[in-house]
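Below is one structure, written out as structure tokens; comments come after it.
The complex is shown incomplete by one protein chain, all other protein chains being positioned as in the whole.
Going in written order, the chains are labelled A and B, and every chain counts its residues from 1.
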Amino acid sequence: MADYLSNTPNQQEVMLKELGFNTLEELYSNLPQDLILQRPLNLELGQSEFKVLDTLKELASKNKVYKTILRGAGVEHHYIPSVVKQLSNREEFVSAYTPYQSELSQGILQSIFEYQSSMCEITGMDVCNASVYDGATAAAEAIQMVIEKNKRKILVPKNIHPQVVHVMKTYTQWLNIEIVDVECKEGVVDIDDLKSKLSDQSAALFIQHPNYFGCLEDVQDLAQIAHSFGAKLVQYTNPMTLGYLKSPRANGVDIAIGEAQPLGIPMSYGGPFLGFMSASADLVRRLPGRIAGQTVDENGKRAFALTLQAREQHIRREKASSSICSNQALMALTASMYLASVGPSGLKEVAEYSMRKAHYFANELVKLGFKLKYNSPFFHEFVTVGPVENSVIERSLDEINVLSGLGLSSHETLWCCTETTKKEDIDRVISRLKEVLS
Amino acid sequence: MEKYYAESHEWVMAVDENTVVVGISDYAQHALGDIVFLSNAEVGDTVIFGERFGDVESVKAVSEILSPVDGKVVEVNQDLEDTPELLNAKPLETWIIKVDGKIDPSKLMTEEVYLALDKGH
Partner (left out) sequence: MSQLIFERSVPFRRAVRFDACDVPEVVLDEKYVRQSKARLPEVSEVDIVRHYMELSRYSFGVDNGFYPLGSCTMKYNPKLNEFTASLDGFTTIHPDQSLSSVTGTLELMDNLSISLSEITGMDAFTLQPAAGAHGEFTGLLLIRAYHNAHNDNKRTKVIVPDSSHGTNPASASMAGYTVVSVPSNEMGGVDVEALKAVLNDEVAALMLTNPNTLGLFDPNICEISKLVHDIGGLLYYDGANLNAIMGTARPGDMGFDVVHLNLHKTFSTPHGGGGPGSGPVGVKSCLVPYLPQGTLIKETYGYRYIDERDTLSIGRMRSYYGNFLVNVRAYTYILSLGSDGLKTASQNAVLNANYMMNALKDTFPVAYPQTCMHEFVVSLADLKKETGINAKDICKALLDYQMHPPTMYFPLIVHEALMIEPTETESKESMDNFIQVLKDLKQLAYDNPQKILNAPYTTPVKRVDDVQAARNPILKFQHK
């Protein structure tokens, strides 16, 4: 049995005696005695490392690890460089606490500063926080950044990831904030419907680009429209795509947020992930969560510290806009390492290749009789309407160890390709589907 | 001109018949520590006695600034945008907002009374 105690029973006895106790139980004599559990916890006794590892391996082996993964919807299978896996496991990073003691934690603080800087580079923004839980909660937190006394409406198109929208609604359900749906046409925001719903009470328009269906939005146009009504534009995005696509800031976006799992973090069955939040300089004091800043020490040497803490819960308490304390620091470090490993050229390649594979695959599917649901340009994801039910597609591809795209309805599938999707695997999938369709 | 003080450590002073200026006391700036940011009211805002019109922020704390007077803001001290630390250096000489309003001494303390109170803190 592992308990990771250092002190032996003998040492414990010596310490107890020094305190005037005979047994460990006596340490609890101040507690109301009827609260003391009179039986052991109804769990198995502790086990050796050998046995525990066996148990966990057995559980892991019951899960199916697909060789080819064509499912995305915000969680993607990309290549994770070995240097990232290795370095992000260093015990000094993994077992460290939040770097409140700056002098002892310059390494961690600098790594946060570098993460913030890298994310600002790809989004074009001036400021970025040290992370929040995931993309969906980043969207929910961004609402608090844009709300004003007389602007309490948030416009949300129907082509944003449904889980993201749902979290936004859950977070604001008791807060006198209205979430207004905006219709979509051909997979992208319906401009006429948008204009009919914007008003001077609109705090912001949220968009996802590339959106949930993989389609590309005309962000610059949407920025102009939103701003003309005095509303901000918030873009939810997959940061991997920003290696190739125009940065949010260049398109006039005020706040860029999203899920950064594609940047070096495994799919992990849903977590831990990485919510990022970046914004223009004027919004810095409305960003939630920790932020690392550059300063100097008493000798004028460059140093880093957590700063602008007066925004946070430990100072503002009930006046804080967010209760966030623990964030996703280690995942931010991982993403930062990933961005350094691939560099600007590599990130461009990852994005570009993902896009090219998706287009190749889409073309092949169309030849087989699938239809592209939306007549709009797309990036690395796309929706098909199939000649057979999605469940048939899923099952037949499962048999060749391929995870098919996400079924959106009986005949609709959302496909995703990444730089790891080999042409030969796409061709294999096409052959298989050809068999199934005949 | 005479300064009047609120329990919440703001001071107010008349500059002419209809205009007053508002600031924070020496005690307040000392308690906050090094002030790093001021979130101020805007020209045209209505201020109400005892209600928050802004925040003053230090590294370790944030404090609401409550108005010691009723009225309408006619000017804000632009210097405090870039150098909020003036509030630490010269709290009694640095005004935060200029308000079109009148002092109600019945709700406030004279400087003498306020300073005497302070020693008890």
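Operating definition for what follows: a contact is a pair of C-beta atoms (placed from the backbone, for glycine too) under 8 Å apart; a residue touches a chain by one contact, two chains touch by 3 or more.
Please read all numbers here as calculations on a predicted model, not as lab measurements.
Visitor: Looking at A:I324, A:L365 or A:V429, which residue reaches the missing chain?
Guide: Looking across A:I324, A:L365 or A:V429, the contact with the absent chain belongs to A:I324.
Visitor: Would you mind spotting which of A:T98, A:Q201 or A:S280 touches the chain that isn't drawn?
Guide: Missing-chain contact among the listed residues: A:T98.
Visitor: Please identify, in ascending order, the residues of subunit B that touch the omitted chain?
Guide: On the side of subunit B, residues 34, 36-37, 57-59, 84-85 touch the unshown chain.
The working rule: only the chains that are shown with their structure count from here on.
Visitor: Distance-wise, how many Å sit between the C-alpha centres of subunit A and subunit B, to the nearest whole number?
Guide: Those two chain centres are 43 Å apart.
Visitor: Considering the complex alone, what residue numbers of subunit B touch subunit A?
Guide: The touching residues are 36-37, 39, 57-62.
Visitor: Per the contact definition, I'd like the list of subunit A residues that touch subunit B in the complex.
Guide: Of all residues in subunit A, those touching subunit B are 285, 309-310, 315-316, 319.
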